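With one protein chain withheld, the remaining protein chains of the complex are depicted in position.
For reference, chains read A, B and C in written order, and residue numbers begin at 1 within each chain.
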């Protein structure tokens, strides 16, 4: 049994890791930490876990924890993550980091969107944990940077277009919509029920921190620098991201051909589902699962392609993908613990 | 592998059975039926099932189906269920019926709340499938009548009080609130998003059809005829029932003692969780699972007990309990396929 | 024009007062205060008010404000309210207080449920501002204690039963459900979107602070001490309270007769609507309005009456009733500013 710790277990990403790991046949959860809830059992923090997990929330003591576990999931805010990850690595633990701290390869880019990086040497070592693109390099990694939720939906959605050179590279516009769990469990006025319910808005237009992460990966796929428009919106639902991407096609191609091309591109992927023609993804159909559903339209009137991709932001956009990475790192079947059927309705 | 059919697979109860059975290690789903969607694959009906189940919806041909399966789940409306169940039994299939047709023991009561019963002889044979009360008699049953959603939440909530003789038997008042999936997937104006969302109402006050079912079981527990007030309400959520029951205590007893008594009563039950003092159930904490969470207060000001019980109406209130019954009928571990961790948030 | 101030304008009750007062033909809003948002315009705090109100949030300076206005609405938390109200009264302002500080007549009761009262002498002078019961004494009042949201729904719901002596006085059980705006606009984890959405729970069973307020008024109606069970629940909607009350009838009376009796009792009330037989209130049908809708059933099986009452907790349960009280105090038509048609859906 692989011994793991969930660092920062009292957030929505933390409890989602527990939801998946509790039923993972190869894993033993040995430690959960929470500064805010230290000394409480995790099922006091999340009564949903009564009878399922009664670990006590520990303080974040790297030395103590690293001696007891093989692999650590860090579900901390950026900045907090990089304060402890080098310690876990030095102590011989492998790490799947769900923060943004090791996703960007370029220290300068990181520092211009976030803050000074305290362990820039690790930026190169860290592997960007999107298995559909980096499956070969994840298994030996010590440190996997689990992708952001928006980036996961966007990169999987447009990767085949860029890889195949089907679109004008300066023409990508991404309009994304995320459920409210993406804003975390800390008490902020903007996340209150009455502020979100029956509302819908765009935010951080032109300056959301997931922009450079998306651009890094799209640039890598395209082999040249890609700059995009990325507009996130806040959806009044608990879970789910739906991204609608637009790009100019370089030549005519039908919706059917695009669908065939995507189906081929993702043929061996257990967690990517390409919708049949005229069917489009709905976040309701991936709820609770590690799936990324993708629908495609080629619009002959404007010669643009529209790609719609849907994920559960807490699963494929966070905890599920983290477990997928753990499975790859540890030689387990990639789908272990993740064969969850969507809960609909 | 047990071969099963889901009769009436295109409703919410049907798809929930599939969600659970797809991951059940002892079961092979051999057949799904839907009159409305005959000839379509079930993943066209529920795109959530893409890549997970591609059975074609068949017509309801009892002879053809019964030759291929061992056990049948009937997820049909009442009346439709009793039209086919005798046929399945005669053909040697065992049946878990999720309709109301075999829940009431008294034909006259059934006929006064529903309509003429076409196979009254089976009313006595059918076992009321609430494992917490009838675990001993379920295993050999040919026909299990899976309890209604409201009754499950209410009976589990007040059973210990009646069994221990702690309350005035004429004093029980039950105020229940159900999520909208309980109204089914057929297109009715009253179930439209805009009619339900941001609304809340009582309905069927004093005449809801689950009343005689609850009273039958409470009477059986009490050893005398019990009549209750039962008021259902419609909640703007997809899933969940929360029932708040009130009764006059026959003598003083503290909340702590009640909690201890319930914990003892349900000590060996894998799916009943008793909340600690001053913690109350929330439907959010049982979502997607077979749990029934129960919270208790003894109010010394009025010498009444208040019991709050929460279930997922589609799981412990329907498909999950049906699978629990199947497990018992077939000698599988009762928890097989049902060790689901709640999805929160 | 009556000059008014809204003290504590940055909460949900505050903005609701502004929504109503902006369109009130006899009122000029001269002042809004907010400690947290001092110096900001109120439409920065609530962008819904862009172009409608651009007052700047002032600090709470009693002397400065009282010199500029005739009447003050205090939309502050309890305790904060009583710290400033005596000052406003001394300076010659009339006050409609939306807090709990002057609702209870008995200082001891107040102090056992809240804290020490700093101006107990005003408890007797303050008028309980439920116009349907106290219309005669509101006009001359200097200080009106605006009723709580739950109490408004409950008292209006059962008043005719008690007044007419139709029920056993120890038998009243009230099961109430409130929208989330009742929890206010301060950032608390329990009020986060993801904590409330798709959830439903009871809270404060047996010890909610609105209990003594309800009991005070029911006792006054009955002419003897009434003790009730009161169980509040949290609904995943922005607005609305629905209370379901149960009581033992002292003699048989039909639903129709009850409806006739209620219709008579409230015949002259502009804001109480009695539902026809077999129709029940829905919070969706009073949204944004000052209405209290009441539905009634007499259950012959148990000889109990079930009363369902619905209000918008921010309107009849707070700001609307406060304006109704202001209208009475100032000799305006009671309906002025309150002839709002429900927003459905």
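We take it that contacts are C-beta pairs under 8 Å (C-beta built on N, C-alpha and C of every residue); 3 or more make two chains touch, one makes a residue touch a chain.
None of these values were measured; they are calculated from a predicted model.
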Omitted-chain contact residue, chosen from A:79, A:233 or A:335: A:233
Selected from C:23, C:119 or C:170 as touching the chain missing from the view: C:23
Sole contact to the chain not displayed, among C:198, C:217 or C:248: C:198
Contact residue for the chain not shown (choose from A:194, A:318 or A:340): A:194
Identified contact with the non-displayed chain, of B:87, B:236, B:288 or B:342: B:236
Missing-partner contacts on subunit B, residue numbers: 12, 180-181, 185-189, 191-198, 236-238
Hidden partner chain, residues of subunit A it touches: 170, 173, 175, 177, 194-195, 197-203, 205-206, 227-229, 231, 233, 235-240, 242, 244, 246, 280-285, 287, 295, 297, 299, 301-302, 304, 306, 308, 310, 345
Residues of subunit C in contact with the chain not shown: 12, 15, 18-20, 22-23, 46-52, 181, 198, 238-239, 273, 275, 279, 282, 284-288, 291, 293, 339-345
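Here is the rule we use: only the chains that are shown with their structure count from here on.
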Chain centre separation (subunit B, subunit C; CA means) in Å: 38
Between subunit C and subunit A, distance of the C-alpha-averaged centres to the nearest whole Å: 45
Centre-of-Cα separation between subunit B and subunit A, whole angstrom: 36
Residues within subunit A bordering two or more other chains: 12, 181, 198, 238
